[in-house]
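Omission of a single protein chain aside, the complex is shown with its protein chains in their original locations.
The block that comes next holds subunit A.
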Amino acid sequence: MSNTNSLLTIKDLYASVEDKQIIKGLNLEIKPGEVHAIMGPNGAGKSTLGYVLSGREGYSVDGGNVALAGQDLLEMETEDRARAGLFLAFQYPVEIPGVSNLEFLKASVDAQREARGEEAITSAEFLKEAKAACKQVNLPVSFLKRGVNEGFSGGEKKRNELMQMLLLKPTLCILDETDSGLDIDALQVVAEGVNSQRSADRSFIVVTHYQRLLDYIKPDFVHVLSDGKIVKSGDASLAHELEAQGYAWLQTAPAEDELEG
């Protein structure tokens, strides 16, 4: 498994929230440039995976290990994981009144540039970049002055997440149910934004409940997450299969070793 080529390697991961085990022996390997979709029923642990990988307080790792570009991810602070190239697009982005979006974006970019030993970007230069990113995700420039996500609609919040991704240029993006609460137009904007960022050195984990998003963001691999582990993996066609069958078959699923084999 420890392929030197892989960007992310998750080995036998166990994690819990408030003493309740949610992730139960999860394995996943992602190479640079790949797009992996993780699908599954509610309560399978899809969002938990993103929180565990980003190091959210209250989520404890009980076993296994995770390497991002060869570094032990689980040993790192949340901010250091971000600086190492991890980006989590939230299902429910947090509203922060009193901190302007621009200040927030600049602080994020500054912190990451500093961590990479790069020179700080000037305010004027940054404003230019931020305005361009706004345009790309179809958000009015006035949103830069507003409090972070404050009073944004569901779609605006998701586009704001995407804008952060454009500015931070991560190597691994986890999109946590980015499609939830989006109408078809908003979904297309987000998908186009994601697609524009696909490159040979950037990978994606697209977490979704529905196959719909995957019509716009074509995955290289699709994994089914159920009860804290991956029970089935396949190519993009698996998503269509799931759409047709639903997740009910998982209740009576055979042992996972058979499926993984």
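What we mean here is this: a contact is a pair of C-beta atoms (placed from the backbone, for glycine too) under 8 Å apart; a residue touches a chain by one contact, two chains touch by 3 or more; residues count from 1.
Criterion: contacts and distances are computed from a predicted model.
The unshown chain of the complex is recorded in UniProt as "Iron-regulated ABC transporter permease protein SufD", chosen from "Glycosyltransferase", "Branched-chain amino acid transport system ATP-binding protein", "Carbon monoxide dehydrogenase" or "Iron-regulated ABC transporter permease protein SufD".
Which of A:Val61, A:Ala111 or A:Ala236 touches the hidden chain is settled by the complete complex: it is A:Ala111. Although one chain is not drawn, the whole complex shows that of A:Ser54, A:Thr178 or A:Ser226 it is A:Ser54 that touches it.
From the options A:Gln164, A:Thr178 or A:Ser203, the residue with contact to the chain not on display is A:Gln164. Contact residues of subunit A toward the unshown chain are 54-57, 77-79, 81-83, 87-88, 90, 93-94, 96, 98-99, 103-104, 107-108, 111-112, 115, 148, 164, 168.
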